[in-house]
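Note that one protein chain is taken out, while the other chains of the complex remain in position.
This part shows chain A:
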Amino acid sequence: MAASISGLLKPWTPRVLLVRWSRYNPYYLEPEVRKEAYSRPESELSAEEKEERELKMLRPIKAATNSTTSSVFNDPLYLKFMSTNRFSTLENIKRKQVEKYHKATDGQKDGIECNPYVIFHQALENCKPVVTLASIQKGGKYYQVPIPLTGQRQRFLAMKWMITECRENKHRRTHMYEKLSQELLAAFEKEGNVIKKKHELHKMAEANRAYAHYRWW
């Protein structure tokens, strides 16, 4: 490698300090932590994936963060939601589900989901709103206009509502993880306060359907 390129590979500070800069120079690529990505044979890959593999062979890779591992228990979405106290919530959910499972009759046993990660993902999906209201000014008055939401915003709102609801509306003597597990199970069954809030928002948006054309973007 030329001297200039190896000079590029060290940790660097850009000459003009931008607001958002990183200690890695732009030559570094993101790491791929999952084990399955490396066990696929050559024949299964498409042309782009082969090119990507070639590129990865030649470029330096950033270090994996502290919170990621290659184990099956590593869930990036769940980490975003709750990085501290993680396993208490999941353990609680699991315990309740397994209790229910053992108490249920044989016919109902298939319907009970025991994997806490699946429950978490499904509960979050159920809580995601599809539209939200925005305050748009038209002719001196402000109207509540329904606007679509991006996936990122939906996820954020679902998580935010979940956490706020647990903080405020529950009994203060219970632990957070306990409250969260109750709420997540309720959301999984499509009951509970968060689902109610989502439905109310949808009803308001439906009521204000007439103003939808005020949106210009």
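Operating definition for what follows: a contact is a pair of C-beta atoms (placed from the backbone, for glycine too) under 8 Å apart; a residue touches a chain by one contact, two chains touch by 3 or more; residues count from 1.
Just so we're on the same page, contacts and distances are computed from a predicted model.
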| item | value |
| --- | --- |
| Among "Ubiquitin-like-conjugating enzyme ATG10", "Odorant receptor", "Small ribosomal subunit protein uS9m" or "Glyceronephosphate O-acyltransferase", UniProt-listed name of the chain not shown | "Small ribosomal subunit protein uS9m" |
| Listed residues A:Arg59, A:Lys80, A:Lys103 or A:Lys196, member touching the removed chain | A:Arg59 |
| Chain not shown, touching residues in chain A | 1-5, 11, 23-24, 28, 31-33, 35, 38, 54, 56-64, 66-67, 69-71, 87 |
